[in-house]
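Read the structure below first, then the notes.
Note that one protein chain is taken out, while the other chains of the complex remain in position.
After this line comes chain A, so read on.
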Amino acid sequence: MKKRMSTLFSLIRRDKYLLLMFSPIFLYYLIFMYLPMPGVLLAFRNFIPGQGMFSGEWVGLRWFEQFVNSIYFWRLLRNTFLLAFLPLLFGFSIPILFAVCIVEIKNRTFKRFAQTVTYLPHFISTVVVAGIIINFLSPTDGIINTLIARLGMEKINFMMDASWFRTIFTSSDIWQSFGFSSIIYIAAIMGIDPEMYDSGKIDGVNKFQELWHLTLPSIKPTIVILLLLSLGGIMSVGFEKVYLLYNGATYETADVLSTYVYRMGIEGQNYGFATAIGLFNSIITFILVFAANTLTRRLTKMSLW
């Protein structure tokens, strides 16, 4: 015992600068990350505002039962899933295709220009993207409706029509992310051994065959990893964009778990109920991420952690 203590002290003395360096970081994680964690217990309590995080009687699974039995349960689950799944379904292949194009472009100025332009939307804030969408689609002065009117068709009030929300959300998501997502595929394609292409040329392979039989199989591990990672995030669609784009008229297709938690908890002060739904969402997400990572490790012998 004594000996163990003295080795610990000598280790501390040896690594004192590293410990000193890390101490503010340790405090940060302790306060902002670990201190709120016991707060998930709110999900099992009848919290009374103004009485601290650990007050209120235990109510067991009451909030969970209330949520699962509510009329919004399936709607929230369906919307949360679809608003992550649809961009994945329609958008996943686009960065791959775009990366192939970028790598094949010989004119360096045009290549650089195309990359610069298509990466840009990734850095634009969600507020601005949502603002552009709403203003372009506006029935009074939006460019889209102006063009629709010019073609002699009837204007559409896109943002107030629940049947349009998924289309708008998915297409703008693809618009904002395809360029930046292509970077990792570009890096993967550039990493392919050029000798493979040389031997292909000798065999008289044309560019289409080269793409199908050489380039795509070579970057398959990257594709599989990224696909699995996106599947892991399928129940964690971002709060901001939905929050900025939706309104009472489009809740039917737009309301997701995170926005519902916000409305119930922050706006409605139902802390216990909102914490329970948040916990429900993070458990599902955790299982999915864990499953995705395990699969990735099995398939590619690589993992995120």
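Everything below uses one rule, namely that a residue touches a chain if its C-beta (ideal position, glycine included) is under 8 Å from a C-beta of that chain, and two chains touch if they have at least 3 such contacts; residues count from 1.
Methods note: contacts and distances are computed from a predicted model.
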| item | value |
| --- | --- |
| Hidden subunit of the complex - UniProt protein name among "proton-translocating NAD(P)(+) transhydrogenase", "NADH-quinone oxidoreductase subunit H", "Carbohydrate ABC transporter permease" or "Cytochrome c nitrite reductase Fe-S protein" | "Carbohydrate ABC transporter permease" |
| Contact with the hidden chain (one of A:G56, A:P87 or A:G265) | A:G265 |
| Residue of A:L76, A:I102, A:I234 or A:A254 touching the missing chain in the full complex | A:I102 |
| Absent-chain contact - pick from A:A187, A:A249 or A:A291 | A:A187 |
| Candidate in contact with the missing chain, chosen from A:V68, A:L89 or A:L120 | A:L120 |
| Chain A, residues in touch with the chain not shown (by the definition above) | 11, 14-15, 17-22, 24-26, 28-29, 31-40, 42, 53, 97-98, 100-102, 104-105, 110, 113-121, 123-128, 130-132, 134-136, 140-141, 143, 146, 175, 178-179, 183-184, 186-187, 190, 201, 206-208, 211, 239-240, 244, 258, 261-262, 265-266, 271, 274-275, 278-279, 282, 286, 289-290, 302-305 |
